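What follows is a short report on a single structure.
For this depiction, one protein chain was excluded, whereas all remaining protein chains were kept in their positions.
Note that the chains are named A, B, C and D in the order they appear, and that numbering of residues resets to 1 at the start of each chain.
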Amino acid sequence: MKHVTEPAYVRWSLIAVAFLFLGLFLILPLIAVFTEAFKQGAGVFLAAIAEPETLSAVKLTLLVAAISVPLNVTFGIAAAWAIAKFSFRGKNVLLTLIDLPFAVSPVIAGLIFVLLFGSQGVAAPWLAALDLKIIFAVPGIVLATTFVTFPFVARELIPVMEAQGKDEEEAAVSLGASGWKTFWRVTLPNVKWGILYGVILCNARAMGEFGAVSVVSGHIRGMTNTLPLHVEILYNEYQFAAAFAVATLLAVLALVTLVLKSLIEWKTERKSKAEEDYYFDASGEKAG
Amino acid sequence: MSIEVVNITKSYKNFTALENVNLHIPEGELVALLGPSGSGKTTLLRLIAGLEQAQQGSILFNGEDNTNRDVRERKVGFVFQHYALFRHMNIFDNIAFGLTVRSRKTRPSKEEIREKVHSLLRLVQLEGLAHRYPSQLSGGQRQRVALARALAVEPKFLLLDEPFGALDTKVRQELRRWLRHLHGKLGLTILFVTHDQEEAMELADRVVVMNEGRVEQVGSPEEIYLKPANPFVYSFLGRVNLFRGRIQNGRIKLGEAEFTAEQGVSEGPAIGYMRPHDAEVSLHPPQSAAATAVQAHIERITLLGPLVRLELRRLDTKEVFEAEMGRQRFLELLVEEGDVVYVTLNNLSIYVESELQSVPTPALTPVHVTV
Amino acid sequence: MSIEVVNITKSYKNFTALENVNLHIPEGELVALLGPSGSGKTTLLRLIAGLEQAQQGSILFNGEDNTNRDVRERKVGFVFQHYALFRHMNIFDNIAFGLTVRSRKTRPSKEEIREKVHSLLRLVQLEGLAHRYPSQLSGGQRQRVALARALAVEPKFLLLDEPFGALDTKVRQELRRWLRHLHGKLGLTILFVTHDQEEAMELADRVVVMNEGRVEQVGSPEEIYLKPANPFVYSFLGRVNLFRGRIQNGRIKLGEAEFTAEQGVSEGPAIGYMRPHDAEVSLHPPQSAAATAVQAHIERITLLGPLVRLELRRLDTKEVFEAEMGRQRFLELLVEEGDVVYVTLNNLSIYVESELQSVPTPALTPVHVTV
Amino acid sequence: MRKSFLRRGFLPGFGMTMGYTIIYLSLLVLIPLSVLFLKATTMSWEQFVGTILDPRVIASIRVSILTSFFAACVNAVFGVLVAWVLTRYDFFGKRIIDGIVDLPFALPTAVGGIALTSIYAENGWIGQYLAEWGVKVAYTPIGIWVALTFIGLPFVVRTVQPVLQDWDLQMEEAAATLGATRFATFTRVILPHLLPAIITGFALAFARALGEYGSVVFISGNMPLKTEIVPLLIMTKLEQFDYAGATAIATVMLVASFVMLLLINYLQWRINKFDAAR
Partner (left out) sequence: SAASQGTGTNGSGEAGGSQTVELLNVSYDPTREFYQEVNAEFAQEWKAKTGQTLNVKQSHGGSGKQSRSVIDGLEADVVTLALAYDIDAIAEQGLIAADWQKKLPENSSPYTSTIVFLVRKGNPKQIKDWDDLVKPGISVITPNPKTSGGARWNYLAAWGYALKKNGGDEAKAKEFVGALFKNVPVLDSGARGSTTTFVERGIGDVLIAWENEAYLAVNELGKDKFEIVNPSLSILAEPPVTVVDKYAEKHKTKEVADAYLQFLYTKKGQEIAAKHYYRPRSAEVLKAHTPAFPEIEMFTIDELFGGWTKAQQTHFSDQGVFDQLYKP
């Protein structure tokens, strides 16, 4: 391979350029968040995090993620099954519709739920009759978050399931397994890493969503403020250190999920590598 | 159990993969489905298993219509080309799968399942590997696990898709022998796909030759080798030489060689097919008065283990053809590359182009030849 | 151009793919690199092409050291196993690629390139397909495009990695013939990799047998078939029967058959190798006094075109082995499955386990046999 | 044939999963989005056109499209570079870098925006040096571009990376044996192959950038006609209780995004088909 790759100086300068770019656009902002957070010392940092309103925001954020992530996982699995294992007309349109929330401005994502469930909204009469509150309450936040994170699991899973093919399912069915059993015992174990990967991304985004949630939250202190909203409020109150302290919570959360993801990738990589190794060994053995 | 395929037609979008296929597979036979890539072998197998649905036609098991029956009810053992083992289960669980997914009522007890799996592992000679994962097995071992898994549910018959396709020659030979042995022992009906003619010839009781979605010929290996129904089968089964010539005045002329055609054959271009081992090479012109021998120049001699192959160029038409003989015979001949020899063309099959020109490839009809 | 591989050793991390390989390829020869999967064939080829660097040793072209020269300067034509055609370019652009990427000074004019590509297309018999994309070609056609692409830069020699590996038997036979023809016409030095012994035997002037990173034997196809240097080469080239026995008192005993061993052979277990076509089958016990024949039961008869293969089980040791003979001889014999026949074991090669036990697989040393 | 439509071959569950997919999609995405159109239809055609053709709207669309476009362009170039470095080379900290690429997904966009502003403002870590050179980043379209580059980066990297990982190295080797330089190999062999993935990543980043609000408002300066982006204008309309106007602009953006995504998916489908034909 040596002879076909670039000379070392090209390689190192490419790496350097990549580092520079990532440094300017990714790493520096991350560092900025942390330095701002600790600008006034660890005391302020800890106080900001221990504040009851922060804690209630953490609770709400976790609650919202705990609802919208499983919803999207269920959807992602169902959609991936239908799309990857069957062929039908209009697959492209369906895929595009699933992608759509990627392209909808978060502001609009929030707005549509206001238009739908607000007291001026389309569904207002029914909601009033049932005395249901959707927006400016947890359900609205969950809806907006779910909307924004809608494509993550499906998008992650569809290619994985497609790459997996139908062979094992066919084998299971030909051995007499029912649809459910095939799914639970054959398909699911095979895509578990893909699901986890999707969950991690979906979760990160769900916890970090700001725009859409801001529109539907109502900003009631200690009740409908999620972490990102809380960050904004602190920031607007000139409590910069506290704001960044809470932001680091989110950044750490993000980093933890990313580390988790890397770990997963590394594990799957290692697994497939082990498989490959074995192929080589096996073929060697065959010949012997 | 016998399988009857009646008038099956299967198309994908704008492509007909199988066209009006009829096939009868008697109980207990070991049948090979032989054909070039894309000829529809896998498709046929999947239709029989119920993994695919035909547009037309029906499939009978023991005379009973199974066309619309679900895969799960067909009780077919299917072994996939790339094994399709469950990657995340060990060998034991793979083999036990078909039993453990049964509904509670029909499911055997754990103890029974263990017994069964172990007896299958013994059968496929993989005792001791029960706790390995598929990725830790060699290709040949995986193949046998796939077989054991299919056998676990006690299928009424076994379908195998290119069971030895991905394996080394050496391993392949071993598994072939083993499969035949298994067939003898269990007495199952087995249908297997291959595109290797030697494999089909060596293993099967009966060979089904397919091409472009049609069944070209069904018969014992010997039948199809010796009496190919048409040029396709002729050239697909083993090497073949092809001579171009004409029919004139009831005589078939292939260069300087001449043969007598049967009565009433129309005149025109003709093609002669001959197996290399039917070419009789000698240093001297043959005694017979008939002009069935041609002179040829030896361009190359290849030693192929038990066989020797000569590549020859006819002096009259400059056509290149091959002759094969046993090593002994070759040693007796004492020829070298560059020599000129006489070659008698035995067992020629002559075909003339059919007058029906509607079919895409010119249909060839056989002509009986007398020397 | 001649190629000289001197003392090459190549390791990956913790695995030695090639160990001390020496090889000389004279100018103008067509050489096959034959060996089982994983034996290092591709690695050797890539080293010669300069796609890989060895830890040790050197590679000379026409006596000139090329070890540290860049791929681009070696002027090697390399044809990859899976062709590695540029998917987004049509056939014309694929073939022209090597010419169009030259620096302006050395680049031929557009007109010249067109000429050249078309003459190559004619050579590989693909005129008219210039505007197709690789995905629109069959495997055999792709193979030929890959060849034309390699030839376009007028390489000093050609390296082909399993050129026919992925193709149907039929297409394969055709392309083999075509390649030999090309070799004759262009007079290039060609080195090709295969793991199919028949392909090596049929095509090559010289065969290099590799195993586990070592060159086991180099020689003409006949040499290596008839005089295999060791049991590996023996069993890798063609089918082989294997009999287990003992050496005792200067006699080699393989069941009831007995042979005289050479002087001074230590006693102990021995293995006899024999090609199936060296088994002489007869209905009656052989005349000779020596006990070189055994009785066997015919388990199966397979007709393989020009050959007939008998699967036999020895009555004494119950070992299964094969005998092959020409169709003619078989017809003379008049045997059926189930018959018991006498089989004379000719041309046996006997090996005893070497006393050096340090090597991982027991090294076998040959023993000369007299009947 | 009806039966075969419902069963679709051997695997069960098509009807159920497809039904669930459609229902969930409809409830969560399609119905809410259709309300947007419904609201937009409360305007007359003249009003609608008038809203869209307002100079400020046009200007903000221009700003949004231009900054998003340049951000997506830079992401396309550097995304490929990062993906290349991550798949091809080994260096210290590679795994960390690989992980950090997803950061913009996870960090609240507002935090990203504030952090970027504090770096690129005239008294910021980098902004002060740039200011010496007379380059202003924050509160100019360059600032918007920085923020949009930040949020769009993962898209290109994550679409190109798998393609590079699957790339057949032999094609490069083939080019080398044919005498092609590394540069020629990259531009003539590798790049054409990566192009579809790059376009996909580009388009996703572009679509996402068009809609981005949270991070941009901090760094853009929000000067009407100069650094005002479309989502901000939508917000402005909302502040004035002009729902119809807001939805009109939103609708236009949405339709544009949808068409673009459809185009990408079609493109990918074409390429997959092309590959399948191999």
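Just so it is clear, a residue touches a chain if its C-beta (ideal position, glycine included) is under 8 Å from a C-beta of that chain, and two chains touch if they have at least 3 such contacts.
Treat the numbers as computed from the prediction; the structure is a model and nothing was measured.
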item	value
Omitted chain - touching chains that are shown	A, D
Identified contact with the non-displayed chain, of D:Ser44, D:Gln165 or D:Gln240	D:Gln240
Absent-chain interface as seen on chain D, which is shown	54, 56, 117-118, 121-124, 138-139, 217-218, 221-226, 232, 235-236, 238-242, 245
Chain A residues that touch the omitted chain in the full complex	63, 114, 117-121, 124, 132-139, 218-224, 233, 235-238, 240
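Please note the rule applied: only the chains that are shown with their structure count from here on.
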item	value
Chain B and chain C, separation of their C-alpha mean positions in angstrom	25
Whole-Å gap separating chain C and chain D, where each centre is the average of the chain's CA atoms	54
Per-residue overlap in chain C, given as positions that touch at least 2 other chains	36-37, 51, 71
Residue numbers of chain D (touch at least two other chains)	9-10, 173, 176
Touching residues on chain B, where the partner in the complex is chain C	36-37, 168-170, 173, 177, 180, 195-198, 201-202, 221-222, 225, 235-239, 275-277, 300, 302-307, 309, 324-329
In the complex with chain C, residue positions of chain D that touch it	168, 170-171, 173-181, 184, 188-189, 192-193, 274-275, 277-278
Interfacial residue positions of chain D with respect to chain A in the complex	8-14, 16-18, 20-21, 24-25, 28-33, 35-36, 38-39, 78, 81-82, 84-86, 88-89, 91, 95, 97-112, 114-116, 118-119, 125-126, 146, 149-150, 153, 169, 172-173, 176, 182, 204, 207-208, 210-214, 230-231, 234-235, 238, 243, 246-247, 250, 253-254, 257-258, 260-262, 265-266, 269
